[in-house]
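Of the protein chains in this complex, one is absent; all others appear in place.
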Amino acid sequence: MSESESSQASGAPARTVLEVDGLSVDFGSGKSWVRVVDDVSFTVGAGEIVGLVGESGSGKTVTCLSITQLLPPRTSKISGGAIRLGGVDLTQLGRRALEDVRGRDIGMIFQEPMTSLNPAFRVGDQIAQVVRRHRGVTKQAAWNRAVEMLDAVGIPSPAGRARSYPHELSGGMRQRVMIAMALSCEPQLLIADEPTTALDVTVQAQVLDVLRNMGREFNTAILFVTHDLGVVAELCDRVVVMYAGQIVEQSGVDPIFEAPQHPYTGALLRAMPQIGARRGRLPVIPGTAPRPGLMPTGCRFYARCEEAEQRCTEGPITLSVTADGRMARCIHVDGVEQQDQSVEVLVQ
Amino acid sequence: MIRTIAKRLLALVPMLFVVSFVVYSLVLLVPGDPAVTLAGDNPTAEQIAETRVRLGLDDSILVQYGRWVSNAVQGDLGESLYSTQPVSTSVMSRLPTTLSLTFAAIGFALLVAVPAGLLAARRPRGIVDRLTSVGSSIGVALPSFWVGLVLIVIFTIKFDLLPPVGYVGLSDNPLEWLSHIALPAVALGSVAAAETTRQLRGAMVDVLKTDYVRTATAAGIRQRSVILRYALKNAASPVLTVVGLQVTFLLGGSAIVERMFNIPGLGSLAIDAVLSRDLPVIQGVIIVAVIVSVLANLLVDVAYGMLNPKVRV
Partner (left out) sequence: MAVVPADIAAQTPPSHGGTDQDALPDPGRSRRIGFVGRYCGRPAAVVGLVFLAIAAVIAIFASRVAPFDPAAQNLRLALKGPSGDHWLGTDELGRDVLSRLIFGARVSLLAGFEAVGVGLLLGVPFGLIAGYFGRWSDAVISRVAEGVLSFPPLLLAIAIVGVLGKGITNAMLAIGVVFAPRFLRLVRGSVLAVREETYVEAARSIGCTHRKIVVRHILPNVISPLLIQVMLTVGLAMLSEASLSFLGLGVQPPDASWGAMMGSAYRHVSRQPWQAVYPGLAIVLIVLSCNSVGEGLRASIGRRSERRS
């Protein structure tokens, strides 16, 4: 368990907004619990977009939901680590204090635009409610703010659209509404959990544009969860790759596409369809990830790894930090130090 | 909205035809010669002949039905075989009483069901939920006359808190009305309360699992208003349908409670009519009760449309 007091490396681009530090999450009930997120640490700075990448079941969504503590209270628990937002540990806050942080300091967007908005209320009202909740302004002011936000996310004739019910809007429009709602109180951090997965490709590009522009405008820290490396390349500054509940690689976005450190990242990249590539079968990663509770002691990617060898299974693999400040959890990576024992987290 | 209601009202016409025919053809079920059976105990030949003429039993059933319907749509439901009072008069004079009892019972049911359902749904399988579930299982099995009897024993015999029987109109004296209607309403509404609690709990549990509730929670909306404002509006529509069905049930169940508490409503009129085989009165009571229940359910549908923007045309 990392006890590191993060001090942002000097020359870092921006003030740290979110610091996830040694986060572990367990699922289960009673006496039997299974670890689904294991010792995860990363930071997101103001104005920075960090991609959290992994296949479904890798723990990326659980990580996100535990930041705002939206996990089911009785069947899940944060069993270790801290989640600091502007220095305040969110895991120590009570329910009412958390309710103040949600929406005001952290905005969230989810994957399912079709079901994420309340069908019984006008979209303008849904945004205005959030504004009123956190800013305590009049109904009219909140409504005006809602219309303004709808305009900002590129919804045509926003005053009219604010009066629509969700079922009257397309998927892309609804996701814009979600973005407008999430950013309506200008939060320091925006968590977007696969916000474009359910959308058409063209709509996806538009929504990503909106996210990027809005993030820039408000200098928001954005944690962007996805399994789509194409989106990461287009949008993110930095990437955190998760596999089977652990971070396996962390790096700036360009180096990871040029030279992935972890074999899993490499396999993911090869599995990406490329425009102009010769026709043929896309390489897939054989096998499936180990299930929570049945994790091997050694490398969790061992069974699917092309570079696997005997010593990979001998003990837990640590997250090594390379000379250029990247991190990878692989025995073949020459680390200058091992993050799990380090006091300093070097980024970029 | 008005068009929808008009459409629905129009759709009721064929249904009411079926219902009225069923009601009228009750006369066919009378064992033996209806004129003999309905003329009373040990009728004379004259009484039988008179009954035959008054009910028009010599015509074919379709002619009889046609005559009855055409009179009924003009508000004439015939005359009682005994009091010779117009059926419509006695039915209409008792309808408000039964309506006030039915709606008091629904009111009681909601008063219990809304808090209980919400509390239970807050923590599915928690202690409150389990207690509520046991309570509502027992509640739906409770006969209204038993609840009524227990209430009478406790509130009137043991403690002498409320008047045991009788009725005072709501418009005459609201406070007296409440004191007279309270026990009957609880007795009548206990099953509805249990049923509605169950439905609301189920609907709330489902709604609280939805993505849009997560969205509201993630936006920092207070838990209380997530439940009361965001979720309840969505959970209310399935519950409303159940409440509509309950109105139909309660209109029938009121017969027992009215009898027990000596309330002069439609139900006790029906029972008196049944005991004396006063066929026109039985038919009149039933057709009016059906119309009321159909209209109540129409009202429910309108409210359903208001809660559900998707349904609105």
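Residue numbering begins at 1 within each chain, and the chains themselves are lettered A and B in the order written.
Just so we're on the same page, a residue touches a chain if its C-beta (ideal position, glycine included) is under 8 Å from a C-beta of that chain, and two chains touch if they have at least 3 such contacts.
Predicted model only: the values in this text are computed from it and were never measured.
Across A:18, A:40, A:53 or A:71, the residue that sits in touch with the chain not pictured is A:71. Considering B:219, B:256 or B:300, the position touching the chain not shown turns out to be B:256 (whole complex).
In the full complex, subunit B touches the hidden chain at residues 14-15, 18-19, 22-23, 26-27, 29-31, 137-138, 140-146, 149-150, 152-153, 157, 202, 208-211, 213-214, 217, 223, 226, 248-253, 255-256, 259-260, 267, 270-271, 273-275, 277, 279, 282-283, 285-286, 289-290, 293-294, 297.
We adopt the following convention: only the chains that are shown with their structure count from here on.
Taking each chain's centre as the average of its CA atoms, subunit A and subunit B sit 54 Å apart.
On subunit B, the positions that touch subunit A within their shared complex are 210-223, 229-230, 233-234, 307-310. On the subunit A side of its complex with subunit B, the touching residues are 68, 70, 95-96, 99-104, 107-108, 110, 112, 115-121, 126, 129-130, 133-134, 165, 167, 178, 181-182.
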